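Omission of a single protein chain aside, the complex is shown with its protein chains in their original locations.
Which chain is which? They are A and B, in the order written, and residues in each are numbered from 1.
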Amino acid sequence: MIAAPWMRDSLESFISLGIPFTERNMKLKPIFAAVSIATFSSALLAADMAKEMTVVSWGGAYSNSQLKAYHEPYMAANAGFKIINDESSNEAVAKLRAMAEAKNITWDLVDVEGPDSQRLCDEGLAMEMDFDKDLAAGTDGSTPTKDFGASLINKCFIPQIVFSTTFGYRTDVADWNGKKPEDLCAVFDTKTFPGKRSLEKRPKKNLEWALLCDGVEKEKLYEVLSTPEGVDKALAKLDTIKKDVVWWSAGAETPQLLADKEVVIGSTYNGRLFDVIEEKKQPVAMLWDYQIFDFDGWVVPANLPEDRKARVLDFLKFATDTQRLADQAKYISYGPARASSQPLVGKHATLGIEMAPHMPSNPENAKRFLVNNIEWWSNNEDEMNKKFEAWLAK
Amino acid sequence: MEQIQTPHGVPLKKQIARALFKQKVRALLLIAPLLIFILITFVIPITDMLLRSIDNSIVSDTLPQTTTVLETWDASTGELPDEAAFAALYHDLKQAIEQKNHTKLGTRLNYESSGMSSLFRKVGKDVSKMQEGISYKEQFIAADKLWGNLKTWTLLKVYSPKYTNGYFLAAIDMKKTADGAEMLPASERIYLNLFARTLFMSLVITGLCLVLGYPIAWLLANLPMRTSNLLMILVLLPFWTSLLVRTSAWKVLLQQQGVINDILVWLGVVSNTGRLELINNQFGTLVAMTHILLPFMILPLYSVMRTIPPAYMRAAKSLGATDWTAFWRVYFPQTIAGIGAGAILTFILAIGYYITPELVGGTQGTFISNRIAYHISSSLNWGLAAALGTILLTLVLVLYWVYDKIVGIDKVKLG
Partner (left out) sequence: MKLPIYASTGQKVWYYSFRVICGLIFFFLIAPILIIIPLSFNATDFFTFTPEMLRLQPEGYSLKHYQDFFTNSDWQNAMRNSLKIAPVATLIAVVLGTIAAIGLSQSHVPFRRAIMATLISPMIVPLIISATGMYFFYARLGNYMVGTIGMNADVVEYIKIVLAHAALGIPFVIITVTATLVSFDRSLTRAAASMGAGPVRTFFKVQMPLIIPGVISGGLFAFITSFDEVVVVMFVGSAKNKTLPWQMFTGLREQISPTILAVATILVVLSVILLVTLELLRRRSERLRGLSPG
C-alpha cells in the first residue's frame, strides 16, 4: 500500500497521547529555516502593514468562535485595522487555484481542513511557514514546533483545532424501546434502531465506517479499500441501509434533520452536535464511537504582497498563541491544537459548562477513533467518487 | 434600358442600395455596444473556459523532453522505455520540482489513473536524492516500482499531446487507453445516465409548468384588468422571494415530518408510520423546480393570450362550435407562440439549475449541473467540468436552434 504514514500517525499520536508531541514529527521541521530574515523583520513595522485583511472561514458558530477569540482582541489592540470575513472555505481550494491562475489574490488568510491544506501546499498555492519563527512560543516555554507537535501536518498548515465527524442520535425515539445506540454499528442496525439516518454525500468516511461494521479491522481498512472487492464490500454494507439514508452535503443539515425528527441518527461535525444538544437544548445525544478526526487550521495564500504578508504574519502570531487557542474553546467544542492550550480550556462563555468533557480528544470520548488516510484519499478520491456516485444512482 | 433616376440625378437603384446600406450600418451601430460588451465580458471568457475541455498542455509543458522521447516509444512491445526516457524524465522533473509543477501534473494524471497523485508528490523527494552517472532507470524503479510499470508509461504517452479528447470521453463514461477508447466498467458509469435524467426531468418540469401555467395565464388574460392585476401579484410574489428561501420552504413542506405529511396524517389519508417520501427524490426536485419556473411559463403565455381578441371564440361558437372545438381549433393555435416561448425558457433554465436539485433532489433527483459544480469546486477537474458543460451547452443550442426554426426567437414574449 502506498502511504505516507506520518500524516495519519501524527493525528493518531496526537489523540492517543493526549499531548500533541512525538519525537517523530521533528523530521517535519521546515527544511529551509530562514526565508530571508531581513525582509521579514523590516516588514513587521506596523506602518508597513496592510490596514485590512480578508479572512476566509466556514461561517456560522465556527466563524463566530474565531471572531470572539481572535479577531476582536486583535482589532482592539490595533486601532484602525479591519478584518473582512468571507465564508467561502467550502470553495477555498477551487478559488485559491483560480486566484493564483488569474494572479489576483484577494484573500489573506484561509481556514481549511487538513487534507485541503495538503493539496494547496503541494500545488504551491499556500505559503510555506517557518513555524518557530513565525509563531509564538507556548506559555510553558516550548517552541511552536514542539507545542503544536503532530498537528503540523505540512509546511503550510498552521493548525487551530482538532475536530471530529461523529454521530448524534435522538433520545426520544419510541420505536427503539428504550435502547440507546452504543457503538458505531447501531447506524447500520436498522432492526434495533429503525428510522432514517443522515450521512454525508461522499465516499470519504462512509466507506471506512461501513467496513468497520462489516468486520474489517481498523488497521486493515485501507488495505481492503485498495482492492475493488473491498470497495464493493463497503458499498454492499451501505446497501443495507441505503433506503433509510438522507444524504447531506452541508454541515448544517444533520442538526436541522435531527431537530425536525426527519432522521433519528446522523453524522456531522462534533461542534454542530454540541450546539444542538447544549445550546439549542434538543433531545439529542452524542455517539462518540469511531469518530473520525481531522485538523482544521490556517493557510496563507502564496505570493502575497509584502505589506499584506506582514499583516497576516503579525495576526497569526497573535491568533495562534496559547491563550487565543484556548479561548476559542470557550465558544465551540473543538480541541485546541497546541499542547500548552489544553490545560487552559475552561468553561463555555455563555453556558458556563466545562468544555473539556465535550472535546473530541477527551480520552473518554476517544476510546475508539479513526483518522482518514490523507494520502490514500488523495490518490483514490476521484475513482471512489465515480463508484460512489454510480452506486448512489443505482 | 434607361435607368430610373431620382430628382437629384442619381440612379434609383444606387440610391436604394445606399439607403439600405445606411440602414444596415445604423442597425449595426445600435447593436454594436451591447454585442461588444457581451462578446468581451461573456462569450470570450466562457469559450476560454470551455476550451479547457481539450487542453492537455500540462503534460508536455511539464515534461517536454520526456514526451519528445516517448514519441518514438511503442507501448505495444510490452517493454519499458529505455534509459533515454528516464534521463529525460529526470531532467524534466528537476525543472518542474523547482517550480512546484510536478504535483499539479500528478493531480492531472490521477484523474486517469489512481495513484499518480502520490507518485508525483513523492518523486519530489526521490529526484533530489538521485545521482548522475548511475542508470536513472534503476534509480527511478528503486524509488517507486510504479515507474517500472508499463501502465505508468503508457499513460504518459497517451496523454502526451497538447490536446486531448480524454475529458470528453470521460464525460460520456469512456476511457482513453493505448488501443483507443473503451467504455468504463458499469460500476463507474454515471454521466450518460445523468444527461438522460437531466433531459428527461427538464422536459417533465416544462410539461408540468405548461399544464399548470396555461389555465392561470388564460384566467389572467380573460379577467378584468383590476382582478387580473391583483392575481398577477400572486404570480410575481414567488419571483421576489429568494430561490434559496423557496427551496427551504419546500423542504419544510415536503419532508416526512413536514407540513403536508402532518396534514395527511391528521386527515387520516396516511398512517403516522406510513408517511410519504416527498423529498430527497425526483418528486422533490420536480415540485420545487416547477414552482420556481412556473412564473417563467405564465408570463409569456399571458402576454400572448392578452393579444387574442375574445371575439374569435365568440365567433366560433356562434358558428356552432362546441366550447372544446372553439378552444382547440381557434384559441389554442393562437397561443402556440406563447407556449413555445414559455417552454423554451423553462426548459433552458431547468436544464442548468443545480442549487435546488442539490438541496431537495437526494440521490435520484440531481442534475448534470450538480456534477459540473462538483468538478469545479471540489474535485478541481476543470477539464471534465468544461467537457460536461460543453455537451450540455451543445444540447441547449441544438434545442434553441430547433425552436428558432419552428417558432422564431423574436416571438418569445416575456410579458
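Rule of thumb we're sticking to: a residue touches a chain if its C-beta (ideal position, glycine included) is under 8 Å from a C-beta of that chain, and two chains touch if they have at least 3 such contacts.
This one's a predicted model, so the numbers in the text were calculated from it and none came from an experiment.
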Subject >> Contact with the hidden chain (one of B:Phe42, B:Tyr312 or B:Phe332) >> reply: B:Phe42
Original post:
Given the contact definition stated above, which residue among B:Ile141, B:Ala178 or B:Leu223 touches the chain not shown here?
Top reply: B:Leu223
Original post:
Of B:Val259, B:Leu319 or B:Ile336, which sits in contact with the chain we cannot see?
Top reply: B:Val259
**OP:** Could I get the residues of chain A that touch the absent chain, sorted low to high?
**Re:** 54, 56, 58-63, 84-88, 90-91, 95, 98-99, 101-104, 106, 250-252, 255-256, 259-260, 272, 275, 280
**OP:** May I ask you to list the residues on chain B that touch the chain which is not drawn?
**Re:** 20, 23-24, 26-35, 37-50, 212, 215-216, 219, 222-226, 229-246, 248-253, 259, 291, 294-295, 299, 303, 307, 323, 348-349, 351-352, 354-355, 369, 372-373, 376, 382, 385-386, 389, 392-393, 396-397, 400, 404, 409-415
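Please note the rule applied: only the chains that are shown with their structure count from here on.
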Subject >> Distance from chain B to chain A - Cα centre to Cα centre, in angstrom >> reply: 33
Original post:
So in the complex, which bits of chain B are touching chain A?
Top reply: 99-100, 103-104, 106-107, 110-111, 114-119, 121-122, 184, 186-190, 193-194, 255-258, 280, 358, 362-364, 371, 376-381
**OP:** Could you pull out which chain A residues touch chain B in their complex?
**Re:** 2, 4, 90-91, 93-94, 97, 119, 122-124, 196, 201, 232, 246-247, 249, 260-262, 375, 378-383, 385-387, 389-393
